[in-house]
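Have a look at this one.
Of the protein chains in this complex, one is absent; all others appear in place.
Labels run A and B following the written order; every chain starts at residue 1.
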Amino acid sequence: VVNLTTPVPLDAGILAVLDLGGAFVFALSGALLATRKRFDIVGLVVLAELTAIGGGIMRDVVIGAVPPAALASASYVAIAFGAAVLTFFFHRPLEWLARPVLFFDAAGLALYCVAGTSKALAYGIGPLPAIALGVTTAVGGGVLRDLLAGETPTVLRRDSELYAVPAFVGALIVVATHSQHIYDAPAAGAAVGTAFGLRILALWRNWRAPAPRVRAGPEER
Amino acid sequence: VVNLTTPVPLDAGILAVLDLGGAFVFALSGALLATRKRFDIVGLVVLAELTAIGGGIMRDVVIGAVPPAALASASYVAIAFGAAVLTFFFHRPLEWLARPVLFFDAAGLALYCVAGTSKALAYGIGPLPAIALGVTTAVGGGVLRDLLAGETPTVLRRDSELYAVPAFVGALIVVATHSQHIYDAPAAGAAVGTAFGLRILALWRNWRAPAPRVRAGPEER
Partner (left out) sequence: VVNLTTPVPLDAGILAVLDLGGAFVFALSGALLATRKRFDIVGLVVLAELTAIGGGIMRDVVIGAVPPAALASASYVAIAFGAAVLTFFFHRPLEWLARPVLFFDAAGLALYCVAGTSKALAYGIGPLPAIALGVTTAVGGGVLRDLLAGETPTVLRRDSELYAVPAFVGALIVVATHSQHIYDAPAAGAAVGTAFGLRILALWRNWRAPAPRVRAGPEER
């Protein structure tokens, strides 16, 4: 979730489409999980809203940008509400769209991490914490969604195809180019593109992040 | 949790009684859940405090009203602590009071949603996000309580008798009358009364919110 006045050097029109598109797709993922969990319409709306705007609200609250961009305009709340209502009536065809949704989710992930890191830097946060906040923006909503639904957060699971890693790389590119004073529209575009491409590649090749070697044992679960 | 200086156009004395009463009853629900979960006195206090003041703190942090009203005076923390100690010694008779507690819980829900929406509007939040924050104020503490206790949040469950819906309706009345510049003490009272009445009706008639039609399957668990 980005405020269009934040210094993300991208064409505002493109940015708005990607940003609201990301919110919509994140909201769909929340509403679909709520459906699988047999929650009612209230549960669908709550999970849709939290997934779409939770990460951005966390970032804005932490950097002192209150009220958060996601609540300063009605667009995000309305779009997530719409996604929940849509899922209520059409969850079966939407489940068939699982692959396209992953595509848009990758786009949302890529845009949110770049926008989140940019906004943190603009608020005077240092490079390393800015990366942490960029990743939080991208994955925070999904963590809230999974926590409330009683699932292990996707971002922590081994079979999540690197979920947080592309966000980390995108945030790293922003911070690196920013520190060299060469962070501009093409650099932001490159960061979004790299994060997006990496996520798509990881999904396609089924990549996994390394995990510590642990002997099988009673601790396993 | 309301600061008495917020522009909730209700008699301050009545408001304070309802507000602290709501905090007390929410705290009881937290401490009773902790007892059923076999937590110790520390767990009782933690769940009592979070249930009573968690929703209001979320709202205040998000709108930039820091320190939150719930921490600006000692009353809320003290009342929740008292509810935990009371539950520690008298949880068995308190369990017998389950029905009256639901009555007060409905009162807390109704007051918190109206007060939360009013405060959000007073801080310049737009109508739709103000409704979201009003509902968050009313149900946020309960969500924290359920998360920490390892339960599916009441607000998401089908058998919760509309829990969030009366809060939504109360918030909607506040926003609608506010947009027509007719939000005053009677309007606020009507919003509280409607939310309260709807919740009591839903409990009495065992109403449920609609849920998506899902075929039975492996996801059902």
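Please note the rule applied: a residue touches a chain if its C-beta (ideal position, glycine included) is under 8 Å from a C-beta of that chain, and two chains touch if they have at least 3 such contacts.
Predicted model only: the values in this text are computed from it and were never measured.
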> Which residue among B:Leu97, B:Leu147 or B:Ala211 touches the omitted chain?
Replying inline: B:Leu147
>> Tell me which of B:Ala16, B:Val66 or B:Ala190 is the one touching the absent chain.
In response: B:Val66
>> Suppose we count only contacts with the excluded chain; which residues of chain B make the list?
In response: 34-44, 46-47, 49, 57, 61, 66-68, 70-74, 77-78, 81, 87-89, 91, 147-150
>> Just checking the interface: what residues of chain A touch the absent partner chain?
In response: 61-64, 123-129, 132-133, 143, 147, 152-153, 155-158, 160, 162-165, 208-212, 214, 219-220
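The working rule: only the chains that are shown with their structure count from here on.
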> Whole-Å distance, chain A centre to chain B centre, using C-alpha means?
Replying inline: 29
